[in-house]
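Left out: one protein chain. Kept in place: all the others.
In order of appearance the chains are A, B and C, and numbering begins at 1 in each one.
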């Protein structure tokens, strides 16, 4: 049982934002999401990077990859679709050219990674293991990319396949592996359970939802690959539901929540649903300092609501109170007749 | 191959809106969606019901049902969540009290139905068969309700179960059965295929996506049943993707498309993705005449784009043209240096 | 019969305390004969982020089509509405729902209002005064402080007895409005006078009014607020838990005014 809501507000300085994610301790629960923060540097022009708890990098593969044809993005109601194509510098160049900068900034570095096939995943985990002690905290294994060709789908949607893949990657590195799950499944709990049993240190929830938009004038999709991934506030209710489902079924499994977080209140919803920390994705495009605004708003909101620590509200949401039992025998009262014309 | 886009606009009267949905011929492709139009009567205050091509009724079960506790609805970014609980008058009262009105209005009546278990579905199809010749055109079998307790999930997410259920219901009535599929699956094509092979006359795509919202002040879900169904423009990109996937895989299977349609352009996107007709749901709440506005806008847009008939654009979307091949040997041109500071 | 129409904002009057009255012009006759407690669904050019219209009790309406609502910035929709400028237009559906029982049927009607619950009771008073029943009404008006009590001068002008209560004691009795209401109900019992309660305001206030009415066995009519999507009986979102033959009735079509005993709280 969680504590009932407090009523008294707290002074801001009484709010302790620190939070744990499995073995990690973070200064606060706000990280930047993969693919929405590149490798961090660009943001230094606009904000103090060190105020962020951490970031998940653009997805890294064993070799560098070029991206997809254009158009790669389009906006939809309260969301956007992307099909970037997992363009990245490759594991080697990442370790050499990008990691030192992030490590110097003192952020918790989560390296989002993938392979083009089973062996590619394992190879990538092995290559990135070299970053242990040099700044990498977590390997975030993306088994949810809609844009990989063969095998990609099964990694993210068939529990047994995900289990095998996770197990192999866990064996290939001593870094903690957090598996990023796709929402494009009937049963996200089965997926979370499969990867948890294979040794995942936690799960990231959710990646984008496969989606499409059409330009009725050209009669073509708005995204060159026809389908892309939907992100932004549009998907927040789906993300929250999945975080809550997984947390309820597997309360010990650390969850990093994401999907449409734009405000401190959004972040708190995810935490109350069961996330130990959250990532801010698409919001970074609207304004480069978005993640720090989420942090500041979360801080202020926790103070207002009298929440002293993050831990006390992780997964605290309780069912709606039951209604007064129905008494069918009671005579129906008269209607307020006057109003009916 | 579909025809390439025409360039010349047409006068409105040259646009023929008639469309076919399997065996049905409809005066135009705009219907009202289940649960968003009740049994039709209430709308007569606000619009000429007979201008609508048809409607799908609130989901009907063999016996009347009361709904879920409250709150039952909440708004989200470009969407809403509902958990009404499939409240309805029951098949008998529907046939007696509601159908005559609709039948007199001359609409194509699609009776959305469900059962609380396998036998309940079959019984409902049998009961509703009595409406054949009395106004019912289609039985729209809802196997996608997130709010039914046992078995409900498998009906909508396991192809074999959906196949068996469809087959049994098809056998119980001579009315065409259109199966309304849930988007909460990994592979919607497998579901469509399973029900098509079982004799479904078509599919309706999509129902709501299971979702959640949290009130951070009360620390409770905003919906009494914790999870509800997300509808509205937020889900349109997911709905379009599923319509397109199913149409591409099963081009002969009639599809009724829905999910976030608010404008004529939205409707045309669904048609171009592969829907033969569409339903307008949540938009009806914003303004009671929403469905007729969609119709008028579709009419105007088809004229503007020179589309003479609905049939010519059903599923007409073509892939983006391939890019000019890459020539890696070409020397990279100089950058516009001036701009870099 | 309810209809759907467009209305233009004519004036946006600030009352203090964050309350505003929005006055609209609209086609003549659309809200004629509106019963106090009936409401309209309003939606501006809100794009796709805010899908659903919002419900507002009619504050007044004129045969020429003008009408007004009173509100306060609360969430996303009302925040946009208080910032509206004359000339802006909204889509209106209404009048909707069933209102309060008419005044002058033999009982003294004790109107119990709080916050944005004032409009239907204000209209009840206006209608009663116009019909010569002003003496058969009394207002009990509660708020957190002085700023929460608006439009009091109208009641004064109409000669209606008003008792206020504020949580900070700045006007009237200190505490909740149910304190003076209880006194009044007990007095009525002592006098053997016929009274009924008509109430609209925040749900905690309505719950307290209901408890009091049940305790003292007085008929009370509560004007409820539930989340609404459509406002005219099709979404089934606005369920109100009740006793009697069905466990739920609907705020928008069966209500928003319900008899207190029937409400399953």
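In the analysis below, a contact is a pair of C-beta atoms (placed from the backbone, for glycine too) under 8 Å apart; a residue touches a chain by one contact, two chains touch by 3 or more.
These numbers come from a predicted model, not from an experiment.
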Chains in view that touch the one left out, judged over the entire complex: A, B, C
Among A:75, A:160 or A:197, residue touching the chain not depicted: A:75
Listed residues A:265, A:289 or A:304, member touching the removed chain: A:289
Interface residues of subunit A (partner: the chain not displayed): 35-38, 42-43, 45-46, 58, 66-75, 77-80, 82, 84, 87, 232-233, 262, 282-289
Residue numbers in subunit B that touch the chain omitted from display: 77-78, 323-324, 326-328, 330-341
Subunit C, residues in touch with the chain not shown (by the definition above): 47-49, 76
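Note that in this section only the chains that are shown with their structure count from here on.
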Between A-C and B-C, the pair with more C-beta contacts: B-C
Rounded Å distance between subunit A and subunit B, as computed from the means of their C-alpha atoms: 29
CA centroid of subunit B to CA centroid of subunit C, Å: 38
Distance from the mean Cα position of subunit C to that of subunit A, given in whole angstrom: 43
Set of subunit C residues in contact with two or more other chains: 1, 48-49, 241, 247
Per-residue multi-chain contacts in subunit B, two or more chains: 69-71, 77-79, 232-233
